[in-house]
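First the structure, in the form of structure tokens, and then the observations on it.
Some chains have been omitted; the remaining ones sit where they do in the full complex.
Labels A, B and C are assigned to the chains in the order they are written; within every chain, residues are numbered from 1.
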Amino acid sequence: MSWLPTLITDTPEEGYDLAIKLSRMAVKKTQPDDAARTKMRPDYANDADSLTAVSQVVATNFQTVAAANGYWK
Amino acid sequence: MSWLPTLITDTPEEGYDLAIKLSRMAVKKTQPDDAARTKMRPDYANDADSLTAVSQVVATNFQTVAAANGYWK
Amino acid sequence: MSWLPTLITDTPEEGYDLAIKLSRMAVKKTQPDDAARTKMRPDYANDADSLTAVSQVVATNFQTVAAANGYWK
């Protein structure tokens, strides 16, 4: 079973959640060690600039998902 | 009730506000603790580079919203 | 009266000015206190990297405005 069978979602909200999933997957594939990622969580979850950077990645992936879905029009 | 029922807005200004909402939602979903986010606010609201980074995320999301609305033409 | 009634401009130069306006508005909406923003101005106006980051936001918004205007062709 693929973690990414399709870019198509029923709703914009589900598309946004997929954008978040896409953003996290690149991190997971670069640092596959679950414990190492968990350890880093407080570093970015409590740093405003880190969170803004995360939001930037999500925004970029949401562009892709939204385009794939014809903007759910 | 979805927080993102549609990308369609009546006006460019409402589209811009939606872009801001999209930008903040990724932060909220990464750091769901309201108190933690509130605590960070002075960090970025008084730092020019942090504000520029926020504006970069909004610009990226506004691209998506504007495209979804056919640029309100 | 909306601060953003339309993305359409008569000329590329006016479109560029609108891109700057869009870039600043996200800052203003994140830090609405005029005095706080004015106080930060020397921080970024005299820092090369800060100015490059501002230019990045303007470039992103200019993509949107240019597309909205059919590249003024």
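For this structure, a couple of remarks:
Simple rule for what comes next: a residue touches a chain if its C-beta (ideal position, glycine included) is under 8 Å from a C-beta of that chain, and two chains touch if they have at least 3 such contacts.
Keep in mind it's a predicted model, so treat the numbers as computed, not measured.
Each chain in view is the same protein; 3 are placed here, and the whole complex, as held in this structure file, contains 6 copies.
What we mean here is this: only the chains that are shown with their structure count from here on.
If each chain is reduced to the centroid of its CA atoms, chain A and chain B end up 15 Å from each other.
Spacing of chain A relative to chain C, judged by their CA centroids, is 27 angstrom. Those residues of chain C in touch with two or more other chains do not exist in this structure. The touching residues of chain C, counted against chain B in their complex, run 2-8, 22-27, 29-31, 36, 40-41, 43-44, 49-50, 53-54, 56-57, 60-61, 63-64, 67-68.
Per the touch definition, chain B reaches chain C in the complex via residues 11-13, 16, 20, 44-49, 51-56, 58-60, 62-63, 66-67, 71-73.
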